[in-house]
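Note that this complex is displayed minus one protein chain, with the remaining chains in position.
Chain naming follows the written order as A, B and C, and within any one chain the residues start at number 1.
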Amino acid sequence: MQVETEKSDEMTISRVRIENEAGAEAMGKPIGYYVTLEVPRLKERDPVLAEEVSKNMAEELKNMIELPEDATILVIGLGNWNVTPDSLGPKVISRLIITRHLMEMMPDKYSTKNGIRPICALAPGVLGITGIETGEIIRGLVEKIRPKLIIAIDALAARSMERISTTIQISDTGVYPGSGIGNRRMGITEETMGVKIVAIGVPTVVDAATMANDTLDMLIGQFTRQARPGSEFYRMLQELDKEEKYRLIHEVLSPFVGQLVVTPKEIDSLIDNTARTLAGGLNLALHPGISYEEVSTFLQ
Amino acid sequence: MQVETEKSDEMTISRVRIENEAGAEAMGKPIGYYVTLEVPRLKERDPVLAEEVSKNMAEELKNMIELPEDATILVIGLGNWNVTPDSLGPKVISRLIITRHLMEMMPDKYSTKNGIRPICALAPGVLGITGIETGEIIRGLVEKIRPKLIIAIDALAARSMERISTTIQISDTGVYPGSGIGNRRMGITEETMGVKIVAIGVPTVVDAATMANDTLDMLIGQFTRQARPGSEFYRMLQELDKEEKYRLIHEVLSPFVGQLVVTPKEIDSLIDNTARTLAGGLNLALHPGISYEEVSTFLQ
Amino acid sequence: MQVETEKSDEMTISRVRIENEAGAEAMGKPIGYYVTLEVPRLKERDPVLAEEVSKNMAEELKNMIELPEDATILVIGLGNWNVTPDSLGPKVISRLIITRHLMEMMPDKYSTKNGIRPICALAPGVLGITGIETGEIIRGLVEKIRPKLIIAIDALAARSMERISTTIQISDTGVYPGSGIGNRRMGITEETMGVKIVAIGVPTVVDAATMANDTLDMLIGQFTRQARPGSEFYRMLQELDKEEKYRLIHEVLSPFVGQLVVTPKEIDSLIDNTARTLAGGLNLALHPGISYEEVSTFLQ
Partner (left out) sequence: MQVETEKSDEMTISRVRIENEAGAEAMGKPIGYYVTLEVPRLKERDPVLAEEVSKNMAEELKNMIELPEDATILVIGLGNWNVTPDSLGPKVISRLIITRHLMEMMPDKYSTKNGIRPICALAPGVLGITGIETGEIIRGLVEKIRPKLIIAIDALAARSMERISTTIQISDTGVYPGSGIGNRRMGITEETMGVKIVAIGVPTVVDAATMANDTLDMLIGQFTRQARPGSEFYRMLQELDKEEKYRLIHEVLSPFVGQLVVTPKEIDSLIDNTARTLAGGLNLALHPGISYEEVSTFLQ
């Protein structure tokens, strides 16, 4: 396993390559390459920061996408546009510079010579909206247009409160079912699609049980510091098994779990801001001939 | 050719069956079955009228769809959701009762025994948004899920001002390129899709040249009534060739043609109202076991 | 203090009249009349239930509004339309039957004789959007148009998870600052406005600290049942002072408090459904001459 970390004022980029089953087991993740951009101020509307993040994200993407310049890429915006925290994928798609048809229709103007790559995109919706597995829709499309790569954008459920809208997670391992906010059962992976996948995710919510769990942990930390070592309470807190505790919380919260989500108050504008930054990074990575200034007109 | 007309207070339903090439040439339309509901007050928000139109539309659709109860139907909402007059198709889709996945997951609750049919739907977007021919997206999906019928909903450009939002046009001949507001080049027809098509369209705009032409015709009518028979002016008006006139109008309007459209002022609410009425008719036709009252909760 | 409760299958209506300072202190609320409709299935899209709730709400409102038929009423939709859980007020306003101008312009058609009352409405926005205290905007308007009553609609922060989108709270005591999701500092009360106020609120979120507190309480309940009476842990749990506990939670959550809110996952559609039900109740209460069927066309 290789781990690499790069830090700047506003951003920490970590790159992890899990190379074998041992590493996969140790990390609890499939074999693959994982890049995480941690940007504590990601959710703020700061154009200077947005540009910096987009440019860094573009560099990371370029390193992952090793394709000839004329290879068609299909970008998929996963998620439900009617549910604000799940609408990140479709909102990124709508800000991409789509060129596949233009390169066919106007090959003189739109060409790899001008640093433009054939890009197409779809926001397929979710099972509840279409009645069709998202994977089936994508697979059907892939068989028709034969892209060389799929990039899938998705809103994620965070594993802790701090991660909401502060990290961009990129990997080449596909999108696994149940990792998103909605329930998507068929994986969007190289095995199911027959083409390489790059997945880009940003946590936008945390489920209610995770949040209660985090809070309880913080409380226990506080209590533990105050409790007399050796006391029964101290012992109980120490002994509270991590999984047992989470199970208990799930039990008491069961009428609400899956129903309630914890989101930042300003989730509507936050999703918009994040979508702009991701679309900026994608446009730069996919079309090396288009400058950030030009890209920015598509982000509004 | 068979023609049938049925009239009530609020509605005229005409059914035309073009049976052979001679009829097709005479009508300037392909061989097929055409139903038109003319409803002068269609654009108004009148719930009693909406119910009546939905129910009549459902009857017409049922007569066209001769399929076993468990045959899967794919409904396609054509058009661009970002362009109000072209957003009719996607807005209908979002109000449909989607059941294909429920019938697979909960066959006891959702079944043909309860008058529910497996329905799935997609709003694929337009070429400028996806970079992919709409026909390619649908064809890929059809090959995966093998529906027995495609129903395609589309906003149309009217051939005259009076038709805007007053007629619902249903046919079994597919959607031909260029008939919509946007430019879609690959036909969605039985030939290209390998499955029967029912197309439902409502005119929502008229192009600027058509409107100018209509106006001029009305003016000429007025002038002609006033002009002295035998005068040069009268003669010129009579001689103004129809195609020549339209060509002339196109010429003087050329900087604007394709750019300007004529729409009702209240197009936003009109599209919503029309989408509700169409979705009502579709839901009733597709799920015979669901009452209008139940259907109406999905229309909001 | 008078308390009255009425129960049916789907709904519990309670009416509380706090008549003096003693009662106010006991209840922790100002002197006034409070009606609460508890509807556990309020958030569901059930048209039969929605009609029943609207009609019951209308009856309660009519009892509170004792005004001549031609008295003008101003309805205010508080909250921020850009923040989904805070957008309830503006979304109700947009579904009201507005008549004040019609009764002036077309007195024959729109009149109290036909059971229509002069209604006007405004969604003033929030301080962050306008730079003006909401109270100032309303006060200025009141001085111009001199309504006989203000009805203010607002989204509330719930005091417990169960209340989210399950209760409609009506009172004649005005809207007190800080009770909503946003921070509105100047009260909309009879004192500040010079005219009677009826406030209608529905809890749409719960703040993260409240949710953590509720969870902890449920956990403590569970622990207490399991702990050996007499043990130190049992004692500690018993002794955990309610306010202390909440303070502690606030402390550990402080980086997130005010930032994170807990909402139902499907908050977007839930706000729409609730707005329709409230608008239905208001339209029925305000215009006795308009039937529910007519009202329902304005709710879509």
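Everything that follows uses one rule, which is that a residue touches a chain if its C-beta (ideal position, glycine included) is under 8 Å from a C-beta of that chain, and two chains touch if they have at least 3 such contacts.
If you're wondering where the values come from, they're calculated on a predicted model, not measured in any experiment.
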Next item on the list: Write out, one label after another, the shown chains that touch the chain missing from the document.
Entry: A, B, C
Checklist line | Which residue of B:49, B:83 or B:186 touches the chain not shown here | finding: B:83
Checklist line | Touching residue (missing chain; options B:48, B:105 or B:260) | finding: B:260
Item checked: Contact residue for the chain not shown (choose from C:7, C:101, C:159 or C:247) -> C:101
Item checked: subunit C, residues in touch with the chain not shown (by the definition above) -> 82, 94, 98-102, 118-125, 127-133, 136-137, 139-145
Check: Of the residues in subunit B, which ones touch the absent chain?
Finding: 82-84, 161, 164, 181, 208, 211-212, 215-216, 218-219, 221-222, 231-233, 236, 248-249, 251-253, 256, 258-269
Check: If the missing chain were put back, which residues of subunit A would it touch?
Finding: 45-48, 272, 276, 293-294, 296-297, 299-300
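Rule of thumb we're sticking to: only the chains that are shown with their structure count from here on.
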Next item on the list: Determine, using the mean of C-alpha atoms as each chain's centre, which chain is farthest from subunit C.
Entry: B
Item checked: Between subunit C and subunit B, distance of the C-alpha-averaged centres to the nearest whole Å -> 42
Checklist line | Distance from subunit C to subunit A - Cα centre to Cα centre, in angstrom | finding: 36
